[in-house]
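Got a structure for you, questions after.
Removed from the display is one protein chain of the complex; every other protein chain stays in position.
Each chain gets a letter, A, B and C, in the order it is written, and its residues are counted from 1.
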Amino acid sequence: MDFRFTEEQEAFRQEFTSWLEQTLHEVREGDTPRSFESMVEWGEAARDFQKRLFEAGYAARHYPEEYGGQGRPTEEELIVSETMAAMCPEYRHPLVVTLGLVSPTILTCGTEEQKKKYLPKILDGTHVWCQGFSEPNAGSDIVNVSTRAVKKGDHFVLNGQKVWTSFAQMADYAVMVVRTNPDVPKHKGLSYLLMDMKAPGVEVRPIIQITGDQEFNEIFMDDVKVPIDMLVGEEGQGWMIAITTLMFERAMGDAMIANTQLKGIENMFAVAREVKRSGRPVIEDPRFRQELAQAWIETMVLKCHGYRNISQLLEGGVPGPEGSIGKLLWSETGQRTNEAVMHLQGPLSQVMKGSPWSVDEGRWQHSFLRSKGYTIEAGTSEIQRNIIGERVLGLPKDASRAQRA
Amino acid sequence: MDFRFTEEQEAFRQEFTSWLEQTLHEVREGDTPRSFESMVEWGEAARDFQKRLFEAGYAARHYPEEYGGQGRPTEEELIVSETMAAMCPEYRHPLVVTLGLVSPTILTCGTEEQKKKYLPKILDGTHVWCQGFSEPNAGSDIVNVSTRAVKKGDHFVLNGQKVWTSFAQMADYAVMVVRTNPDVPKHKGLSYLLMDMKAPGVEVRPIIQITGDQEFNEIFMDDVKVPIDMLVGEEGQGWMIAITTLMFERAMGDAMIANTQLKGIENMFAVAREVKRSGRPVIEDPRFRQELAQAWIETMVLKCHGYRNISQLLEGGVPGPEGSIGKLLWSETGQRTNEAVMHLQGPLSQVMKGSPWSVDEGRWQHSFLRSKGYTIEAGTSEIQRNIIGERVLGLPKDASRAQRA
Amino acid sequence: MKIKLNDDQVEIARQAQRFIENECPMEYVREMFEDPRGFTDDSWQKMVEMGWTAMLLPEAYGGLDMDLMDLCVIFEAMGSSVTPGPLFSTVLLAAETVKVAGDETQKGRYLTGIAEGKLRGTLALSEPDGGADLGYVRMEARAEGDRFFLNGTKLFVPDAHTADFLIVAARSGEGDDTGGGISLFILDSGLEGISTSLLPTMDSTRKLCAVELKDVSVRQEDMLGKQGQGWDYLQRSLRRAQVGLCAESVGGAERCMKIATEYAKERVQFDQPIGAFQAVKHRCSQMFLEVESARSLLYWAAWTQDHGDSKDATLSSSAAKVYCAENFKNVACAAIQVLAGTGFTWEHDLHFFLKRAKANEVMMGDAVYHREEIARIMEEEE
Partner (left out) sequence: MKIKLNDDQVEIARQAQRFIENECPMEYVREMFEDPRGFTDDSWQKMVEMGWTAMLLPEAYGGLDMDLMDLCVIFEAMGSSVTPGPLFSTVLLAAETVKVAGDETQKGRYLTGIAEGKLRGTLALSEPDGGADLGYVRMEARAEGDRFFLNGTKLFVPDAHTADFLIVAARSGEGDDTGGGISLFILDSGLEGISTSLLPTMDSTRKLCAVELKDVSVRQEDMLGKQGQGWDYLQRSLRRAQVGLCAESVGGAERCMKIATEYAKERVQFDQPIGAFQAVKHRCSQMFLEVESARSLLYWAAWTQDHGDSKDATLSSSAAKVYCAENFKNVACAAIQVLAGTGFTWEHDLHFFLKRAKANEVMMGDAVYHREEIARIMEEEE
């Protein structure tokens, strides 16, 4: 057992951290995460930052050089990701789908041509991608996808609607799970396509969420032509590609969130020093000290569990549905921590940003609201618990779902 | 809206309380609830106490005089019950089934002959009854009862097994739900019988529970003859009788538990004064003060909700499945409160009765363990939540249960 | 014993519900959420015409002499639609404090004005360093001759920006214990030295303000009640305001439960209405439990304010404040989870309830404050 990185890796961490500190100093004011006026502005900032990473040789350290990577051990990519997660999550967030889901899928399942064409533009920050999985009637029941792709000559013609697509409004391309064959059992008729978001017939409508932000979108497709060479894998393999290639990145993503949340806990202690109750800093109150400590404990669980998962995968272990624990842990811990920070603030917790009375520039108010989506996005908690129960523990499916399968 | 009893009722409460104080002074040492060496001794004590209640005119105030009651308003019975629940729950507990479930069923659904024969002996403490509903394969799925009753001449012949029967080892009679017709849908083939526990072929085996007590039992029936005049209602009405006549008593039972638990909270404050942490009484610790207050709040919820239910029924309202809230409230609040009292005690929470270091004579340790049964007995929490979801809110049954119905 | 709404109350509830549906639909709520003022004169005037400002006031001042429970059914209805506007601050904070502490002149002026709908008031109590501790008052009321000069900042003052008058709690004496030394002053909100600014709050359907007082000069006759007795008065009016807030929470929670339950019946996934799955079904059942049990506690707290002793009144209002606010928050969160993506959108109404629930948690003392209150009283008892 060893929780340490090697000396060489630690040296790389130092090098990267110095670079990051300096770069952050250039691109943002002060030490706190930047906030952005619009999603587009946010997207542009993330692209620009990715370009800087790429130029400095910090993009996708573990990818082969021919696709724009550095051909280095995965641990170095992990170090880049976790350092960014702690120091500047805002520059990574709009690219989470692109770097965490799209590029590994192309790398693993794409043709040589697809890899050469798309990966370098992803890594250098030129292209942002989004992911079209969910549909109005395919939420938790994701194999119910009904967006149709009909082959006509050298194209597929797409018609249908996707929903809950993050950052679609700034995306150049999308990965899409579509139905190419309606005559076979549900998941067998799905295929995985790459789609140009600027193609005629694609329309994006942002969804305003409870924070007031527009992170998610609907995508409407009306006779959109997608060249056949944008098919990933074989027809009918869409479902397998969507669920099986992503485990590593998901595990890494979960661990990164731990780092962001740990940074949040530091911040929570700072809030507790600042905010007073009955004239005394909340941090002196034994009742709230318990909440502070508990938030820290749960976040360390997240971190240790995330590392344990990653370590298993680094050794070539096969990622399993146990990864659903990671999703449940970060989403529920994140919600509890956000609740706890609100509690600390007492009535000040009501004040959003933009007031001299805002605590920590209203960050926690925004974050509290945003956290209500954690247990919904990327597979609801209910679905995660089904996965663990059925695929890990081997409990039977409920009658309705068992009948269908 | 009025949370008060009338002046006349309050006068009755005073009268009864005085009588009870004096009687308790005679039958037990000190103010704390008696504990008993064996279930049989406990049962005898409860019978004896019921006899005293009866002789003083306090048994079943609301029952007609011809069956041994006093023909008085139900509020007086409520006052008797709640006073006993607070002051001496140990003398009521072994009779909860007898007085709370059996006698109201006989009163409501029994023949005139059955009422005259059985009720007076219940009210005067002569007879204790138990209830045979659950079976090894009919737990949550209670309509799955397979104990067979075959009519032969003027008798039913019973064969089968019941389980989780409280206080069967001290019972003179039992009420039994049995299958008289195996050829109709499950709940339609059930009938409701009275059974003499001393009849040949009845065997009782106590089940030791995690407290070490033997509250529950298995009952084995091997060709037990039950005279036909011990059938309640018609053949095939067993299920309806079992579930519909008991709502009022269940609501009253729930409210009584609130009183017992409120007494427990008083006691919890006393424990918090006695037990020290870091040299100071726990009651001075702001962290534990929060737990004390929260326990009190939740217990008051129980009480207010219980009274609200009863009040509705007193006015002739039809008791509904909303009553399942009462079960969930007392069971879950009871568990939380017991956990909280254990927390207060720190490592002393490990010490059972029988040591100079026992806190409050080890009562809470026993009660903590016992509380783990709350969410299981009398319909698990899962079943209660199904009932609320389906019968109150109108949500659909799950596929497997829907198919069967 | 009769623990249910009487016929009058059922009728009041019915009328309130109809009023809210007609006059305060969710479109109005959305508009007022963005609007800095937070309500329209038209809507206010209609509430006045319904008699809502007069219900708890004595007949002598144009009031209807009704019970707190009668008003609570209106707050339940308003909660079910997160209705905006200054009714709460005017009738529960301002009027109740004047009722308990005011002299004849003050009552004549303010209570009559409120009953008639001509005056709106609020209470300026909380201070920046106090957090959720309601008893933390440090604002200075310096006596000079026959005048007092008030200096300091009050926070989270509901509707101060549209109030005609403010009741301000300040220290006119030595020491800083909670019980003693606090005096109340009733001032015109336009007085020189008072500056009010709207706080950008999460729940913008109820406006909260920061109020700064700089050498605000107040006459002796604008003191409300006896000098140094302010906390006694406040305790009585705050309790009633807390109960009003509880009614609102119960109404809001019930609405969330209904939204979630309806959705669970209609939304199909895996060829089943999602309400057939226990994860969803049991979550809905829990909502029902939390709504109805909170309502039971609310009834006790509301009834006790008018008919119980002061100990029970304090215990019950604190208990209800903790329980109803927490349940409202739980139910709102659970409803969002049931509606999943849909519940997380701005377009759907649920988020207004979540935001109101969060506001109710910390308004009028948070759970930590009220539990400590309960522990203090229970501790004394034995």
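The definition used in the following text is that a contact is a pair of C-beta atoms (placed from the backbone, for glycine too) under 8 Å apart; a residue touches a chain by one contact, two chains touch by 3 or more.
Just so you know, these numbers come straight off a predicted model, no measurement behind them.
**Q** Can you list the shown chains that the absent chain is in touch with?
**A** A, B, C
**Q** Which of A:Ala86, A:Leu329 or A:Met352 sits in contact with the chain that's absent?
**A** In the complete complex, the chain left out is touched by residue A:Leu329.
**Q** In the complete assembly, which of B:Gly30, B:Gly212 or B:Gly316 touches the absent chain?
**A** Only one listed residue reaches the unshown chain, and that is B:Gly212.
**Q** Please identify, in ascending order, the residues of chain A that touch the omitted chain?
**A** Contacting residues on chain A, toward the hidden partner: 1-5, 75, 266, 269-270, 273, 283, 286, 289-290, 292-294, 296-298, 300-301, 304-305, 307-308, 310-312, 314-315, 322, 325, 328-329, 382, 384-386, 388-390, 392-399, 402.
**Q** Give me the chain B residues in contact with the hidden chain, please.
**A** Counting only chain B, the missing chain is touched by 134, 137, 139-141, 144, 163-164, 207-210, 212, 216, 275-279, 282, 287, 342-343, 345-355, 357-358, 362, 365, 368-369, 372-373, 375-377, 380-382, 385, 398, 400-401, 404.
**Q** Residue-wise, where is chain C in contact with the chain that is not depicted?
**A** Per the touch rule, chain C residues meeting the hidden chain are 277-279, 282.
The rule we apply is simple: only the chains that are shown with their structure count from here on.
**Q** Round to the nearest whole Å and give the separation of the Cα centres of chain B and chain C.
**A** Chain B and chain C have C-alpha centres separated by 40 Å.
**Q** Taking each chain's centre as the mean of its CA atoms, how far is chain A from chain B in angstrom?
**A** 52
**Q** Scan chain A for residues touching two or more other chains and write them down.
**A** In chain A, 287, 398, 400 touch at least two other chains.
**Q** Among the residues of chain C, which ones contact at least 2 other chains?
**A** Chain C, residues with two or more chain partners: 272, 276-277, 280, 368.
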